[in-house]
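The structure under discussion appears below in the form of structure tokens.
Our next item is chain A:
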Amino acid sequence: MSNARTRIFQRLTAVERPVVDLSARESLSRFAWDKEERIRRFTERMQAVRAEVHVSDREHWLDKLAEICQAKGLNHLLLSPNTEWGQAISQNATRFPTLKHYDRPIEAWKHELFHEVDAGLTSTLGGIAETGTLMLWPNGDEPRLLSLVPPIHIAILETDKLFSTFAEAVQQQAWAEQGMPTNAVLISGPSRSADIAQVLAYGVHGPKELVVVLV
Partner candidate 1 sequence: MSTEFRIDVQKALGKTEVRAHFRKAMDTLMTNRRNQFPDDAALQALRHQAQAIRANALSKLPELLEQLEAKLTAKGVQVHWAETTDEANQIVLSIMQKHQAKSIIKGKSMVSEEMGLNHFLEAQGIEALESDLGEFIIQLDGETPSHIIMPAIHKSKEQISQLFHDKFPDIPYTENVDELTASARRILRDKFYTASVGLSGVNFAVAETGTLCLVENEGNGRMSTTVPPVHIAVTGIEKVVEKLSDIPPLLSILPRSATGQPITTYFNMISGPRQADEKDGPTEVHLVLLDNGRSNIYSDPELLATLRCIRCGACINHCPVYVRIGGHSYGTVYPGPIGTILEPQKQGLKVHGELIQASSLCGACGEVCPVRIPIPNIINRLRYDSVRKDTEHTPTFDAGTKRKPLEAAIWQGWSWSASHPSLYNFGGTVATQLRGLVPNKVGAWTNVRTAPQLADKTLHQQLKALGVDHE
Partner candidate 2 sequence: MKPDTIYFFGTCLIDLIYPQAGVSAVQLLQREGVKVIYPQAQTCCGQPAWNSGYRDEARKVARAQIKLFPKDLPIVIPSGSCAGMMKTHYPELFKGEADEAEALQVANRVYEFTEFLVDVLQVDLKDFGEPVAVAVHTSCSARREMGVADKIEQLLGQLSKVEVKEQAYKAECCGFGGTFAVKQPEISAAMVADKILHLRATGATQLVSQDCGCLLNISGAFAYQANHEGKTAPKAQHIAEFLWDRTQAAEEMKS
């Protein structure tokens, strides 16, 4: 193994390095869209890939969320009780479906997660208007599978964290400088595929529905 490494590096370092024109490399793509425009574009892109977007605010989001859960007839909602959103929901638990907490390692309740959870709720690190994208950095409170295994993913996005482009978000939030988490994910709609005769189908392996509540 290490021999392979040595030989590969021997070959790579034996080469006279190509001189490259890098003048085009650094350009940062961003748009001067005001907040309203960012929300409009984000919503338009999300809806184009069959995601639901609900516009709300800090006063009414809990009502909106309860409404959504009811409309979808959810029996369970998986969330973290430790986020700002999770705390508020937990304090108003009677207005919501049975709340479940992702409070054990996956091995301890894999069957339940795969078979007995209707929807997972997550916060987001922010959003991208250009492409209609949510940015998630899963962690101990909101693990990776929370936004992946349940058939419905509900995400709360604060509109002041809605950037025009991914490039802008990476720069403004200093992703590289703070170091990447073990997993970061961009989500731009419900799971989909066009592998059967180019016919678009939703809900292949990930969530069948993506619901975004803008706060």
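Candidate entries met the following condition: all candidates are chains of the complex that A comes from, given by their letters.
The criterion applied here is as follows: a contact is a pair of C-beta atoms (placed from the backbone, for glycine too) under 8 Å apart; a residue touches a chain by one contact, two chains touch by 3 or more; residues count from 1.
In this text the structure is predicted, and so the values were computed from the model without any measurement.
Novice: Tell me which of 1 or 2 touches chain A in this complex.
Specialist: Spelled out: of the options 1 or 2, chain A touches 1.
Novice: So in the complex, which bits of chain A are touching candidate 1?
Specialist: Where chain A meets candidate 1, its residues are 1-2, 4-5, 7-9, 11-25, 27-29, 45, 49, 102-106, 110, 114, 130-133, 138-140, 143-145, 148-149, 165-167, 170-171, 175-176, 179-199, 201-207.
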